[in-house]
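Heads up: the structure comes next, in structure tokens.
Apart from one protein chain that is not included, each protein chain of the complex appears where it belongs.
Here is chain A:
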Amino acid sequence: MFTTHNITSRLFERQIRTPPPGTSIHRARRFYENIVPATTIYEVECPDNSFRKFTEDGKYLISFSRNHQDLIVYRPTWLSFSCKHEDCDNQDLPPKAKKFESFFTQLYSVPLASANELICKDFFLYAESNQFGLFATSTAQIYDAPATGGAIQGVPSIEKITFHLLRLEDGVVLDERVFCNDYINLAHSMGVFLFDDLLAIVSLRYQRIHILQIRDSGSLVDLRAIGEFCREDDELFLNSSAQASTYIYTSDKTFLVISSADKRAPQHMPANNAANGSHLEQQPAQENPFLSGIKQRLLSFIVRGIQNEEKDETMRIQSLKKKFYFHFQDYVDLIIWKVQFLDRHHLLIKFGSVDGAVSRNADNHPAFFAVYNMESTEIIAFYQMSSDELYLLFEQFCDHFHVPSKSSPYMNFISSHSNNIHALEQLRSSKNKATSFPLFIKKVLVSLPFNCQFIYKCYIICLQLISAADRHRQSTDHPIKFILRRPPHTLKFKIKPGPEAGITDCRTKRISSFLFHPILPLALSVQQTLFLQPAVVNIHFRR
């Protein structure tokens, strides 16, 4: 059975024949092999903004002003001009068509950041159902911030982080959420995860996961803050029982409370307690001798798991000593790195050490994964980074880690090694070739928990060959070729960033970034040098 590549015969086929069951979407997408952005308009005169992203439904182009204080949103449109000559296809484009404004209409420009704040240019989350966009502005980072008020030592602090929720249709700021003296990993939206209308924000400094809901009206509603306290009324309960035990302390000074060697407590401990490691006398009411709620859940899950492995009592104690108490301080020192939703009630949390959280290359630091149920406040599972059990689950159910949102069914059509036997074969063959299985598992699981909206939904990219469209690449003088993935592997089109004549000055480094429209055959390539010169923008489209 030969599939034709000619667009006319494909259209006729579509008229006559119904596609094989379940493949109608695939057949529709194959039309993108014929409608390619092959024409380039070089060095388009455009406003000097930094263009970031097309939204997933293709309705908006998000860009920020050069000073990172304003948000400018464009609507992608298309050329409209009429041609009076007979042979229109071979005519050159009229000069009016070669302008940025023919392809993009500016909708609005909204100042988001005030005087000392900057918009985080890597952060943008899109709630497709309501057409809301989430942006973040922050002040400068302070690296050696003192660990006050329950903060973790070693994590930098940002004086003010503001999340802005905007309705993208008209640029109205619907709601804001401010975090003061906190640290949230905003680069590539790593510290924030959006799932339908639920937002999870990880505060690294205070070790809390804030769960918010985006209402249809546009307001951000706090649902819970997991970390120190797991249930909504934990704080009330602990405060009231702390008051009760203070009363007991004043009457009986030998009252003992078992707590951990809490790093936050030392400066305020009375002098006679300094000698004791694990047994401390009752602290005054404002000190919290307990570990944070989620840490307690985690440690108790680990202990129960180890206890259950052995039937014999002495073996059990041995096992606990070796596997738990020996590493107790390491477990206590774990902090939350990253979080993603697995469904509306479950979170996948990555734990690691403080050093790994702030370093750029976290691969060398040990990490652990835990599944947490927000409703029952229980830890369901706990795995270390190179756990083969977790790897097996990832191999079989990878799609369920990319949490499918109700509003965008496109995840059904992205092939991964859980739904495509060829991808699975590839993964298995690289597994067999790997010299060390734990290292291989580490490599595969390093992307967990996934970044939100990381998979860029673009039909052209799915069909053709491209690498890392979202990231910036150092550009050479050669155009990038797009080749059909299927046989025959013909060259479909080329995209050449930079000026038409090429680059004469080879010494300065250039960075190219590409923005592909998810639906229309339209792409922007932006090439800039590092010296803040205006960028060279090319528009690639199908004529």
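The rule is simple: contacts are C-beta pairs under 8 Å (C-beta built on N, C-alpha and C of every residue); 3 or more make two chains touch, one makes a residue touch a chain; residues count from 1.
As a convention for this text, contacts and distances are computed from a predicted model.
Comparing "Bacterial surface antigen (D15) domain-containing protein", "DET1- and DDB1-associated protein 1 domain-containing protein", "Asparagine synthetase [glutamine-hydrolyzing]" or "Peripheral myelin protein 22a" against the UniProt entry of the hidden chain yields the protein name "DET1- and DDB1-associated protein 1 domain-containing protein".
Annotation: of A:Y143, A:F237 or A:F397, A:F397 touches the absent chain (contact as defined above). The chain omitted from view is touched by exactly one of A:E45, A:D234 or A:E389, namely A:E389.
Looking at chain A, the residues touching the absent chain are 302, 304-305, 308-309, 311, 323-324, 326-327, 330-331, 342-343, 346, 366, 371, 380-384, 387-389, 392-393, 396-397, 400-401, 437.
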